[in-house]
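Shown here: the complex without one of its protein chains, the others still in place.
== chain A ==
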Amino acid sequence: MDNAISVNGLHKSFGRTKALDGLDLTVATGEVHGFLGPNGSGKSTTIRVLLGLLRADRGEVTLLGGDPWRDAADLHRRLAYVPGDVNLWPNLSGGEVIDLLGRLRGGLDTKRRDSLIERFDLDPKKKGRTYSKGNRQKVAIIAALASSVELLVLDEPTSGLDPLMEATFQYAISEEIEQGRTVLLSSHILAEVEALCDRVSIIRNGRTVETGTLSELRHLTRTSISAELAGHPNGLSTLDSVHDLHVDGNKVRFDVETHALDDVLRRLSDVGVRSLTSQPPTLEELFLRHYTAEGAVTK
């Protein structure tokens, strides 16, 4: 089985709300896949369908070679899930929840559990409600990481963690990756995705708008250039790859798509460059571009 997850044309509505509108998602076995999208774009809904908690209206969904709706309980032995919003039972301690979830999944490694509790600095004796949001999140993360499973499904797992714990989390996940596990990481923290993921899918309004490796996506980003030229720039406005062009005498300011950088720089140097500053491409920008409705970054 080369694909741990494969989703094709997934549709899901809640009454009148269309949560998923033909979503595609492919996660290869052994890969760490970032699942990005603005709030309400359908990340959690997709994950719930993948876990067999929601029934798809339309579309093909395969998880670990099985049907997540029909074979739910069997497939769940092979995966661990960290929900975005962790609610614990008020009368169970954190340690009890970690053990219970691990056992229900089919067993957990107590050594790894203990070391994770120490690294995440969690007091396992506290009862459900006395934990802060970050600490509830830690309980779910430890419970997921303490079982040895093929697939980790993480829905915004670090919401509520402080920066130190965020680093601990990234380190723990990179250990899992070394073990060859497949990870689906839903997030809206770009730095986290850049640090951990091989490939990403960006979704908006329940539809996949971009998917590829990080370097492929970087290719889709834009570099901001401002330059003072020897003469008047010609023909820049006719290029599709140039955006937000401002011309002021011999001064120009514009954004250029990274793949066209070479071509544009050649045109500039043909005119003669006196000074030039450029801002490096960031995924952030690409990300923002997809987040805003018009597909353009407003600055």
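Points worth noting:
We take it that contacts are C-beta pairs under 8 Å (C-beta built on N, C-alpha and C of every residue); 3 or more make two chains touch, one makes a residue touch a chain; residues count from 1.
Assume contacts and distances are computed from a predicted model.
Per its UniProt entry, the chain excluded from the display bears the name "ABC-2 type transport system permease protein", taken from "ABC-2 type transport system permease protein", "Quinol oxidase subunit 3", "Carbon monoxide dehydrogenase small chain" or "ChrR family anti-sigma-E factor".
Here the missing chain is touched by one residue of A:Asp24, A:Glu96 or A:Glu210, and it is A:Glu96. The chain omitted from view is touched by exactly one of A:Arg105, A:Lys138 or A:Arg181, namely A:Arg105.
Between the chain not shown and the residues A:Asp85, A:Asp121, A:Glu175 or A:Glu216, the one that touches is A:Asp85. The missing chain lies against chain A, touching residues 48, 51-55, 72-74, 76-77, 79-81, 83, 85-93, 95-96, 98-101, 103-106, 124-127, 129-130, 140, 153.
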